[in-house]
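A protein chain is absent from this complex, but the other protein chains hold their places.
Chains here go by letter, A, B, C and D, matching the order in which they are written, and residues are numbered from 1 within each.
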Amino acid sequence: MKVEFKVNGKMHSVNVEPGEFLLETLRNLGYKSVKHGCDTASCGACSVQLDGKPVLSCRTFTATVNGHEIKTVEGFSKEGELSNIQRALVEEGAVQCGFCIPGLVVTADALLRENPSPTEDEIKGYLNGNLCRCTGYESQTRAILKVAKDSRGEKS
Amino acid sequence: MSYSFISPRDEKELKEEISAPGSFTMSGGTDLLVKIRMGKISPQKIVSTSKISTLHFIDENDDEIVIGSTITHAELLEYKPLREAFPVLFDAIYTIGSPQIRNRGTLVGNVMNASPAGDGLLALYLLDAKIEISNGDAVNIDEFVVSPGRTILPKGEYVKSIHIPKSKWDHHYFEKVGQRNSMTISIVSIGWLIKCGSEAIENLRIAFGSVAPTILRLKDVEKFSKGKKIDEKFVHVVSDMVKERVNPIDDVRGSAQYRKKLCSNLMYRMVEEGIKC
Amino acid sequence: MLSIKEYLRPDTLEEAYDLGKMENTLYVSGGLMIASLKSSRLERLVDLKNLGMEEIEDGKRVKIGANVKLSEFMTNPLLSSLNHGFFKKTMKDVGSTQIRNMATVGGSVAFRLGWSDVITALMASKATVELYEGQLNEVSLERYVKEKRRKEIVTAIYIPKNDRFLAFEKFSKSTFDIAMLNVGVGMNIRDDKMSDVTVVVGSRPMISGRIVEVEKFLNDKELSNSIEAAAQLMRDTIKVGGDVRVKAEYRKVLSAALLKKAMRGIGDES
Amino acid sequence: MLVRFNLNGEEIESEVRDDERALDFLRRIGMKSVKEGCGEGECGACTIIVNGRNVVSCLMLAPELDGTEVWTTEGLSFKNELDPIQKAFVDEGAIQCGFCTPGMVMSAKALLMKNPQPTVEEIKKGMEGNLCRCTGYFKIIEAVKKAADEN
Partner (left out) sequence: MNVREERSVATSLSSDKNFDVVNTSVEKIDGYALVKGKPVFTDDFDVPDSLIVKILRSPHAHAIVKNVDASKALELSGVACVLTYKDVPRIAFTRAGQGYPEPSPYDTFVLDKKVRYVGDAVAIVAAESEEIARKALKLIKVEYDVLDNIIDYEHAMDENAPIIHDESEISGAYDPKHNIASHYEMHFGDVDEELSKCDVTTEKTFYTPNQSHAMMEPHAAISYFDANGRLTIITSTQVPYHVRRIIKRIFGVESRVIKPRIGGGFGGKQAVHVEAYVTAVTLKTGRPARCIYTRKETMTASNTRHAMRFKIRVGADKDANLRVIDMQGLSNTGAYGEHALTTFMVAGSKTLPLYNKVNAVRFMGDIVYTNTESAGAFRGYGAPQGAFALDCALDELAHKLGMDPVEFKLKNSIREGETSPVFKVMGEGREGVEQIVGSCKIEECAIEGAKLFNWHEKRERQRIEGTKAHGYGVAFAMQGSSIPAIDMGGATIKMNDDGTFNLMIGATDLGTGSDTILAQIAAEALHTSVGKFVVYSSDTDVTPFDKGAYASSTTYVSGNATKRAAERMAREILKAASEITGESVEKLHLENGKVISKSGKSLTYSEIQTQLFYTFKQRQLEVTESFVSEVSPPPYMVTFAEIEIDLETGKVDVMSMLNYVDCGTPINPLLARGQVEGASSQGIGMALYEEHIFDKNGRMVTDDFFTYKVPSRDDIKKITVKFADSYEPTGPFGAKSVSEIGLDTPGPVIANAIFDAVGIRVNRLPIKSEDLYFKLNERGLTP
């Protein structure tokens, strides 16, 4: 079946299988940042923004995104330039193996749009669906707090 | 460079397709695609004849051999009766392009290309071939070809076949002078057919390529030669005649002067070949 | 990828219902649960997304279209303020941000999952379910989860608008996990006196249901001095099962403990 | 338009553009052995075999592949086992930069299919449409001869 949707502002018109998931479609289109980490909606590595909201692409039928807008981490940085959240994650040492990072970036970005000044608890709650096995989360939380602080003009 | 492609299955469909404006008929494509690439033509539609079975044939009878328009050079070379009947045509085709080109290019394509350097065309001139057009007309080759790249083929018609009347010759000759041996376009090409009488030439046909806007048959030289004996003196005379009659141009492959000299010199091949007539 | 033959996107409820009657066909709302089905018999999905059902309507009771996402409970001003902010607080414990952005209230109910937190919370609020079965019907959520139906389409949930205090407690191994047991409690409370009490326990591992004995016991009693006894009664009367994750005996413990926490929560709040 | 043809022994069905050259299409579907050297049929680097004959794929349109049987160099070797022609090219040092080699191999293959025991002259004639800038052709001729001898 034919489905049309935008990824990072670029229109795609693709033929997909009726039972195809967005994760598969996006990776086939070359958006390799979207990761397959589990099969049970448990890890968040496949998170993308659907109309600005983080969802799990492994559980989203591609058929349902017809006419919608998707954002992956590929859409966050221009060449050589990082978004604030990306920069903070690198600076705070929150990127170890990096496998969970694309999903984390799109989720954290949504959090900061919805709530520019989240508390540590709010960060933890919002990002509870993004598993990371390397960092113990502390550095990732620090990075998000840092972005929030910077955006309030309180330079850390 | 955007066009559509269609490959009709029969001649009726072919006729419909080629009458549309901007459509080009393609048989082998070896010249057409290069021309498109070079921007010389911009077709809207390419109509391939390759899948029309009624155009893919070679017929032979006592009087002639008829070659369907989609027969490739390679197929002709592999067709034994052709080699026996028209060795000059065989030799000419044998020099065309490369195996890859001969596997795709057709004799009709060579005719349609109407190049003054057409190797197969030169042989057809010598052999007084006739072109059978889809409207039923049959036209002599030298009337069919008008000028470089142009023929009298009416718009909306196509070539069905080439008829080559059988005739007996004792000697035949084809040579092309090119910058290299393979894959080359001639600077000058020459071909002749000779029928010997008891002591002298009974009949001679001679043609040159790349020395005029079309293949040049030198009919007056042919007439002059009748009853003459082939020797140094004869060749000396006809080579001067040839020099006067060819009308080549300067181009990247050679100057007019060089070409003229080549033509007259090539006449000496008659002696070198040891033709006793 | 699911090996299915068709993904259909009907535009009307009637059409969807007709399509749903076909063999080996399931409805999709959020899609979260469908995706994990490994049934090789499934042939067809009927997407309910084009049917609208996204309204949140205020009135004597609040109508929530079946396609409303769980995240709306946290962000929609009306839903997040219901019953003293109960749903906003509760939904934080359900799934994750991504899951709440995908899962719909209709899907959460229609799947009748034993461990559903949403059903427990809604049941405590005395929600009802609107269904399409060729015509629109409405049943209480309790009845809905108990009854076997076929091919019905959940179209909306109604939450009564009132001043009841609600509390939800969930026990799970880690914070991003399904409940080993969950408890929802609702009541009117005036001067510590309880009335119109609902006590719901889910993930036992059987599906959520009201614990009528405990409710009866609590009605008309004072909250502050009934907690221990209610907990004891809960432990004694509740029917639970064991599974690989947790033994039945411990579920009983949890039912009592979570009831106490919920009641204390209501006590603190009121 | 949709074309169906047999590529290296497998049935292929693919959407092609009307004005796409067979060369571009074959490379697009992964047949990277087919090289573009000149784009006008002069160099033979894009040689493929269509219905048993070697042709230059730069002067062929992709729609024309419909219904044909096509071989490219990819189809000649299985695993690491080489076709005798490929082997002979390696053994005889007929490969220098290697860019012309796939086309060479296909022309040699077509030649030997038609004429299993060609003379040197016939080899030269058969390979005349393939340019090589490295080797001076001697080793190529020897390679084809060797492959023929081993036939």
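Everything below uses one rule, namely that a residue touches a chain if its C-beta (ideal position, glycine included) is under 8 Å from a C-beta of that chain, and two chains touch if they have at least 3 such contacts.
Predicted, not measured: the structure shown is a model, and the values here were computed from it.
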Out of C:K173, C:K216 or C:K239, only one touches the absent chain, namely C:K173
Even though one chain is not shown, subunit A touches it at residues 32-43, 45, 72-74, 76-77, 82, 86-87, 89-102, 105, 123-125, 127-141
Note that subunit C touches the absent chain at residues 1, 3, 171, 173-178, 244-247, 250, 253-254, 256-258, 260-261
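The rule is simple: only the chains that are shown with their structure count from here on.
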Chain-centre distance (mean CA atoms) for subunit A and subunit C, in whole Å, is 28
Touching at least 2 other chains, the residues of subunit D are none
Listed in rising order, subunit C residues that touch subunit A in their complex are 1-7, 9, 28, 31-32, 35-36, 45, 47, 49, 71, 75, 92, 95-99, 101-102, 175-176
Contacts from subunit B onto subunit D in the complex sit at residues 1-5, 7, 29-30, 33-34, 37-38, 46, 48, 50, 74, 97-101, 103-104, 181-183
Subunit A contacts subunit C in the complex at 1, 17-21, 24, 39-42, 44, 47, 50, 53-56, 58-61, 63-64, 107, 110-111, 114, 125-131
